[in-house]
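Rather than the whole complex, this shows some of its chains in their spots.
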Amino acid sequence: MHKGRLEAFSDGVIAIIITIMVLELKVPHGTDWAALRPLAPAFSSYVLSFVYIGIYWNNHHHLLHATQQVGGRILWSNLHLLFWQSLVPFVTGFMGENRFAPLPTALYGFVLLMSGVSYRALQAAIIARQGRGSLLAGAVGRDFKGKLSLALYVAGIALSFASPWLAVTLYVLVAAMWFVPDRRIERALERRAEPA
Amino acid sequence: MHKGRLEAFSDGVIAIIITIMVLELKVPHGTDWAALRPLAPAFSSYVLSFVYIGIYWNNHHHLLHATQQVGGRILWSNLHLLFWQSLVPFVTGFMGENRFAPLPTALYGFVLLMSGVSYRALQAAIIARQGRGSLLAGAVGRDFKGKLSLALYVAGIALSFASPWLAVTLYVLVAAMWFVPDRRIERALERRAEPA
Amino acid sequence: MHKGRLEAFSDGVIAIIITIMVLELKVPHGTDWAALRPLAPAFSSYVLSFVYIGIYWNNHHHLLHATQQVGGRILWSNLHLLFWQSLVPFVTGFMGENRFAPLPTALYGFVLLMSGVSYRALQAAIIARQGRGSLLAGAVGRDFKGKLSLALYVAGIALSFASPWLAVTLYVLVAAMWFVPDRRIERALERRAEPA
């Protein structure tokens, strides 16, 4: 099976997710600054989710770049990742409209956590297909950054019920950590290209 | 006519269907667990439909993979399939918001049935173009799995009025049956590649 | 400029138009047949619009197939066509929710008319770029079918205020007329391929 159509389909889904989120920004009634102010939390969560979806698109791009063949396991792992991503507009609206209340903030973190878990499962499916000695396996290594992210999401979920703002700070921190595209795969590609 | 644009268009429509379904998950009023609980049936039907659309994308992929040329009949058979798929978000919302009430559950089954019927019609259109001795005709054979699915949908629709949960169980069963991508086409491709 | 990206963009827009129309089918309150019955006009107009968008995608496909180069005029003619197509979900909802009332039915016809006018303008822009002796110019000829469609739309718009159902019948008639993909371009391509 060819990876091109998997990439095209994933790009389509991610492009739609990142764009329909704006439909959760309800046009306010009233035309003065007071009417706009209640939108601030919804807008902030929109920005955070936009960055997260952008990061996932970016890294998904790198992940499939390192893939040659696609089988049933990779295909469903990919759909599993897209499933959790597809819930981002919902939890973004839920958290934003409720001004970062505890439960919505925890649920937002849960969707981030499951996105991270399913991303790592997709990564594992690709490595399983390519073998332990593959380019991607070498590039990912022990995946410290991936594991740290999951730990920070779990911490964020727990903290949501004590201090939602601290939880959101953790989510922002993880986003910042991944903001730069994953250079490990690029570096591994370059190493391989060099003469031994 | 080239099949590439048909694939791209179908991928686009399926990607949008699978993603806009989330817009039927209305952000709840209230921020405690009690506010989330009524969402459970809507979320369950969302998951079921996500898996169904994923299965269709996957098998559609295989079906067109085995196609070389595209004519008017294939083109309209494909649009006919996309038409029934496009109704999935509507019946998903209808069934989920009404907590699996009889009529919505039957209607959900009806859209699954018509999707299955139109998928088989597309399959037949491709085989008609390629001839009875074609790869796809051999791979599909008597299509026992396809016929069984249609029978189970019909049973589910009838059962909806007696026991909606039994109907949903049947729909889940068919999804489980198709979860694994259709290996028949892959196997037939491999057989052909082997020396006689 | 390459026509590939114009095709991909148009496909994307048309795929979204044909899919978001379903969002105008509002999930009914109530779960019995009486709750579904008021949806019948909305559903009918959904089916008609789905077929129309399918026809446009299909013929747009043929039109660009016969195109080699894309300049500013073709690009904006194409966006002009997409603009009128993008209004189809709006007039579909307007006509369907108001059970084919006179003004909504006339407005629906007006959007069909402007889609037809802009399609012919795109056709003219492509012929202008290729020259009068081009393949497309020969295939289209005097474009009797195109002119007849426009006349029937105008008749439909006028009739909407006397008998909306007669107007809708005319719209269905034009759709039936175009249902078969435009064979003229295919035939012209075949003629050219034959030795003189």
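For this structure, a couple of remarks:
Chains: A, B and C, in written order; residue numbering restarts at 1 for each.
The rule is simple: a contact is a pair of C-beta atoms (placed from the backbone, for glycine too) under 8 Å apart; a residue touches a chain by one contact, two chains touch by 3 or more.
Source: prediction; values computed, not measured.
Shown chains number 3; the total number of identical copies in the complete complex of this file is 4.
The rule is simple: only the chains that are shown with their structure count from here on.
In terms of inter-chain touching, the protein chains here are arranged end to end in an open line. Chain A maps onto chain B through a rotation of 90 degrees [Cα fit, steps of 5, range 0 to 180]. Taking the mean of the C-alpha atoms as each chain's centre, chain A and chain C sit 38 Å apart. The set of chain C residues touching two or more other chains is empty.
On the chain B side of its complex with chain C, the touching residues are 1, 5, 8-9, 12-13, 16-17, 20, 23-24, 72, 75-76, 79, 82-83, 86-87, 89-90, 93-94, 97-98, 101-104, 107.
By the touch rule above, chain C contacts chain B in their complex via residues 7-8, 11-12, 14-16, 18-23, 25, 27-28, 31-33, 36, 47, 50, 54, 57-58, 61, 65, 179-181.
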